[in-house]
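Only a single protein chain was left out; the remaining protein chains are all shown in position.
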Amino acid sequence: MRDFRTSTALARGLGAAGNGTRDFWHQRVTSVLGVLLIAGVLIVISTSVGADYDEVTNLLSNPLAVIVLLLALLNFCIHMRIGMQVVIEDYVHGPVTKALLLIANTGFSAVIGVAGAAAVLKIAFAG
Amino acid sequence: MAGTTSSSRPRPTAPHLQVYRPTLTMTMSIAHRLTGIAVYIGTIVFVWWLIAIAAGRDAYESFLDALGSIPGLIVLFGLTWAVLHHALGGIRHLIWDTGRAHTYPWREYLARANLIGSLALTAILWAVCYPR
Partner (left out) sequence: MRSFLPLNFGADTVSRIAKGKIWDTSTGDKATRVLEVYRYDPESGRGPRLDVYHIDRKSCGPMVLDALVKIKNEIDPTLTFRRSCREGVCGSCSMSIDGRNWLACTQPIDDIRGTIRVFPLNHFLVMKDLVVDQSHVIAQHRLIQPWLKSETPGPERERLQSPEDRAKLDGFYECILCFSCTGGCPSYWWNGERYLGPAVLLQAYRWLVDSRDEAKGERLDTLEDPFRLYRCHTIMNCTKTCPKGLEPAKAIARIKAMLVERQH
């Protein structure tokens, strides 16, 4: 099929969406906080290396560790959702596939965040 | 696309990725994206760790067995590097977002520091933490 649309029509497309800055800013906020939080998470994980089960549950019941892990899960849940959304938008152009992948992305990020948080809370309060 | 041609044959697209000489910053951009995707998938390991501890002694033991195997250790090592590389890459992007270090040779230094830094930090972290 020949495309008879003018170049002006093509360049204007559907117009400006009026957003994008929110995601951009949230990605920057979660990356600055993420650098701090990942340092905390790595400290918690490396402290657990070589420890036996009781020591590990003890460590993860420490309020500071709980706070770091919960904040990290929330932070990364947001960051990874936006990041993967950008990747999908970059390479996937079929509208149905794109919509399905965007939904799956939000779902996966939410499951990771909630499952991780549930486990942390169980260890801390019911361990 | 717009513009008319006398021929019915569509116009060819000029080659791009196939002929572009790889630049350091482009390669590091690809690395940032790939490590991001790796960490995205790697969060499963992280959450698996938490769930295993929450599930009890036996579950934690089998988690440690799986991760302590050779493939498990390779995944863990790769994931350590990916996390650190992506974190340092994030700092690189934050600096560029402020409009700083765009000029030659600073942008190249920053890209190189990203790679060297992530490899060095991974090596240090494993040297310090690897159980003896």
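Note that the chains are named A and B in the order they appear, and that numbering of residues resets to 1 at the start of each chain.
As a working rule, contacts are C-beta pairs under 8 Å (C-beta built on N, C-alpha and C of every residue); 3 or more make two chains touch, one makes a residue touch a chain.
Owing to the predicted nature of the structure, the values given are computational and were not obtained by experimental measurement.
Touching residues of subunit A against the unshown chain: what are they?
Counting over the whole complex, subunit A touches the hidden chain at residues 6-8, 10-13, 16-25, 86, 89-91.
Using the touch rule from the top, list residues of subunit B that touch the missing partner.
The list for subunit B reads 1-3, 5-7, 9-23, 25-26, 29, 33, 93, 96-99, 102-104, 107.
Methods note: only the chains that are shown with their structure count from here on.
Could you state the distance in Å from the CA-based centre of subunit A to that of subunit B?
15
Using the touch definition up top, name the residues of subunit B that touch subunit A in the complex.
Contacts found on subunit B: 1-3, 33, 36-37, 39-40, 43-44, 46-47, 49-51, 53-54, 57, 60-61, 83, 87, 90-91, 93-94, 97, 125, 128-131.
For the complex, which residues does subunit A have touching subunit B?
Contact set of subunit A toward subunit B: 3, 5-7, 10, 28, 31-32, 34-35, 38, 41-42, 45-46, 49-50, 53, 56-57, 60, 69, 76, 80, 83-84, 87, 112, 115-116, 118-120, 122-123, 127.
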